[in-house]
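All protein chains but one are shown in place.
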Amino acid sequence: MAKKGTKTKTTAPLAPELAQKLLYQMLLIRRFEEKAAEMYTKTKIRGFLHLYIGEEAVAVGVMQALRPQDNVLGTYREHGHALVRGLEPNVIMAEMYGRQEGYCRGRGGSMHLFDAKRKFFGGNAIVAGHLALAVGLALADKKMQRNQLTCCFFGEGAMAEGAFHEAMNLAALWQVPVLFVCENNLYAMGTALRYTHAQTDLTLKGAAYGITAAAVDGMDLQAVMEAANTAAATVRKTGKPYFLVCNTYRFRAHSMFDAELYRDKAEVEEWKQRDPIPAFSNTLLQQQLLAEADLQALEARVNEEVQQAIDFAESCSWEPVEEMSRFTYSEKKT
Amino acid sequence: MAKKGTKTKTTAPLAPELAQKLLYQMLLIRRFEEKAAEMYTKTKIRGFLHLYIGEEAVAVGVMQALRPQDNVLGTYREHGHALVRGLEPNVIMAEMYGRQEGYCRGRGGSMHLFDAKRKFFGGNAIVAGHLALAVGLALADKKMQRNQLTCCFFGEGAMAEGAFHEAMNLAALWQVPVLFVCENNLYAMGTALRYTHAQTDLTLKGAAYGITAAAVDGMDLQAVMEAANTAAATVRKTGKPYFLVCNTYRFRAHSMFDAELYRDKAEVEEWKQRDPIPAFSNTLLQQQLLAEADLQALEARVNEEVQQAIDFAESCSWEPVEEMSRFTYSEKKT
Amino acid sequence: MATSLITYRECLKQAIREALQGDERVFLMGEDVGHYGGAFAVSKGLLQEFGPERIMDTPLSEAGFTGAGIGAALGGMRPIVEIMTINFSLLALDQIANNAATLLHMSGGQLNVPLVIRMSAGIGRQLAAQHSHSWEPLFAHLPGLRVLSVGTHEDARYMLAPALLDPDPVIIFEYTSMLNLEQELQPVEGGVDISKAKIRREGKDISIITYGTGVYKALEAAAELAAAGIEAEVVDLRVLRPLDDETILASVTKTSRAIIVEDASRSVSVSSEVSARITENCFYDLDAPVQRLCGAEVPIPYPKHLEDAAVPQPAQIVSAIKKLLQHA
Partner (left out) sequence: MATSLITYRECLKQAIREALQGDERVFLMGEDVGHYGGAFAVSKGLLQEFGPERIMDTPLSEAGFTGAGIGAALGGMRPIVEIMTINFSLLALDQIANNAATLLHMSGGQLNVPLVIRMSAGIGRQLAAQHSHSWEPLFAHLPGLRVLSVGTHEDARYMLAPALLDPDPVIIFEYTSMLNLEQELQPVEGGVDISKAKIRREGKDISIITYGTGVYKALEAAAELAAAGIEAEVVDLRVLRPLDDETILASVTKTSRAIIVEDASRSVSVSSEVSARITENCFYDLDAPVQRLCGAEVPIPYPKHLEDAAVPQPAQIVSAIKKLLQHA
């Protein structure tokens, strides 16, 4: 695996069904979020909205290596992960609208998608706050001898927090099956990697804990898949943590409040040349795993799903004020 | 420098005066603390009392590389550092007795020795809580273009805290002159190194921040001196942080509340064979830098100083209750 | 009914042992709970009895292992996280407030966190400013937590079991200064009720409302007052959040006077909350303004005489009450 994770590698062609499914997932994230951004400007969605656009190959590439019984934790930039994990676009959108038909009764919004059924543990908005949770989930699995792993996504900015250090050390010390996935999009809000880390080769941080680390080009879906498959297999086999750095880029602002003063438009444009979606669809077209018509059909299907999600969200209702305090504590005491 | 820091190296003989001064300092720490332990059992000293006995070569070896204008920060196990830094044994002992003639009016006790005049910034009892302070002190020096360094002592246990990670990264990122000194005595209270760190080669942690790291046999005074001189010179020259691991051992319990259930007596005895004080005095005797009579004179002088400290402390007074709230806020507003 | 003399420490240990024996999902984790035997010897011997899977020594990583405890609770375990002392709890407070206390509500009721966090709290061993905190008020402010204070041997022995049955995060404060204290202990069938305050002594003239180290101090004061013909009722809050208004207000309604005693420093404390609630609810029943005896507003100094002066002592409770009753 390329250490710096910047080279695209030629990989064996995928099975056509799988290929289309993966492309569909990336497209779904892209269009879903484009629509969400639009709805934000129409004030249907409020609060912070963090778009994943540009980074789709990471969630799609990593998540295909997971199993339904595995635990998944994400950040506030988690629409993509939620969609790939199989959470319903309708219900996600309802949540982002703040409606009670959403996954969290509308209380969480964009930053806090949770779905216990699919073992999707957020949607966490304290940077690096969920890493220790991941360690604990994996510890529970180990103790209960459940053969499953915990996959935890976070940004390169999160790695400066003490929470990262403690979680990595505990995971390694306790030998628990956590796949730590760093989505290195080069910026933490407006703070470039070089202002966040003295050591910018992030894989070197693994060695400090004796954790195997690898980096991969996060704009290359198949490279991510391969790296993630290796990583997940290693975690399953060894029961130990693994640290995967996916080098990627967000095409959009950090959130809807961001004037993007900290980076050049040219830099963004350059990265857009490496957009994972056209890159992957072109590969598939070349490899004849996909026809133009398939692509259009996929687009149409995605657009329809997104529109449905909007329609659903629009039709949903507000949680009554009287219920606001429910679930501050559990209703059923044992 | 020996990576594992376990080998004693043959080093050039020291100037006799310096040699005796260093031996004196180690002896002073030893006898001062033996007396303190005795006074603890007599309930003259209370609270937590953490002895440095066995680790003397570290404080003495490192501190000789410092200058009066440098900042020094220690942990709750800091009597040794305070003594070597030149704080007066009398006033330290008064503080440990809780008397108002002590450095902190008796409010701090054993764990909180501070002397602003000697730039001795504690005596800090939240493990790893002072590392960021060290970074800040060095930052101020850098900003004010004062040519001085900040030396920060801490245990290997402290390195598991997120605070360690953040401080190391900030120091490296900001390129500030901090000499981080890990006193690796193999235990954090009763938790052995292997239960604290997944990666037990502590110098490897430096690389995660791009910080130069070295390890040294902390039982060998001259090795520590050499390593510390190199480290301090590097910090002064580069203005950047440096990470020095001193491998040592505490001969006594963690504090006076410790039943030492977690380690074998045999292990302790083995380490005592490497006691830095006889090791160094034997070297000096062999090298004829010291005569038996000198040694006895030194012992006598030290014993007298320690007895004086006790006498002084006994003669001191209590801070009146009415003054308890003083200095919760500054008395002089600017 | 069988009684026996037992230390507060031993009560705590028996409670932990019983919990470990009764439920495979329970494990204890924290700094030095295993090989060292517990910073204050509370868990001494448990490692040998239950092994390292059930008694887990952790590195110095308060935020990390508290977060891991939350994760393990989400994963179906019933962790007891020990934060060695309350003084280090701020390092884990983000995890406690933003995750443990919040996940259930924020997930719309999906994810409860059945976690117990124990910590040793308070003043009294001359440990100075960074090791003598009484930060119960900080925790009592946070919605989503159940906050318990172990002011008696009974609660030391019988609070843990119901806390572990609670589907939500429970914080338990134990008191370092009480560990060696011996008392008789009455068996309590089915554990104590961790939703209720408890009247530790009945009285009609004034309510002394307190918790933690205040309970035995208040009882001592009440005994002395009784000799002077004053019958003080001692209310042990036990649950600092959510407060048991019913018991508090019933007592004050009965006695018409209240003094609140706590070691924590005065401003924005549990006492202030109790005082405000009494005023809000019993204003017209009060014969005198509600009073508070609290800790001094200083970092706690090391010497014994200053430590003693920094928190309310039984003699002060007695004299404050005598004064208050003369004034009524």
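By written order: A, B and C. Residues from 1 in each chain.
Methods note: contacts are C-beta pairs under 8 Å (C-beta built on N, C-alpha and C of every residue); 3 or more make two chains touch, one makes a residue touch a chain.
Bear in mind that the values here come from a model prediction, so they are computed numbers and not experimental data.
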item: Chains in view touching the one left out; value: A, B, C
item: Residue in contact with the excluded chain [from B:173, B:244 or B:289]; value: B:173
item: Residue in contact with the excluded chain [from A:188, A:224 or A:244]; value: A:188
item: Touch residues of chain B, complete complex, unshown partner; value: 71, 102-108, 112, 114-116, 121-122, 124, 126, 129-141, 143-144, 162-163, 166-167, 169-170, 173, 326-334
item: Residues belonging to chain C that touch the chain removed from view; value: 63, 87-88, 90-91, 93-94, 97-98, 101-102, 105-106, 128-130, 135, 137-138, 140-141, 143-144, 241-243, 264-265, 267-273, 275-276, 279-280, 283, 286, 288-292, 297-299, 301
item: Missing-chain contacts mapped onto chain A; value: 46-48, 98-99, 106-109, 111-112, 124-129, 157-158, 160-162, 188-192, 195-197, 254, 257-259, 261-262, 318-319, 321, 324-325, 328
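The rule is short, and it goes like this: only the chains that are shown with their structure count from here on.
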item: For chain A paired with chain C, centre-to-centre distance based on mean C-alpha positions, whole Å; value: 41
item: Whole-Å gap between the CA centroids of chain A and chain B; value: 46
item: For chain B, residues that touch 2 or more chains besides their own; value: 160-162, 195-197
item: Shared interface positions of chain C, touching two or more other chains; value: 58-59, 61, 63-64
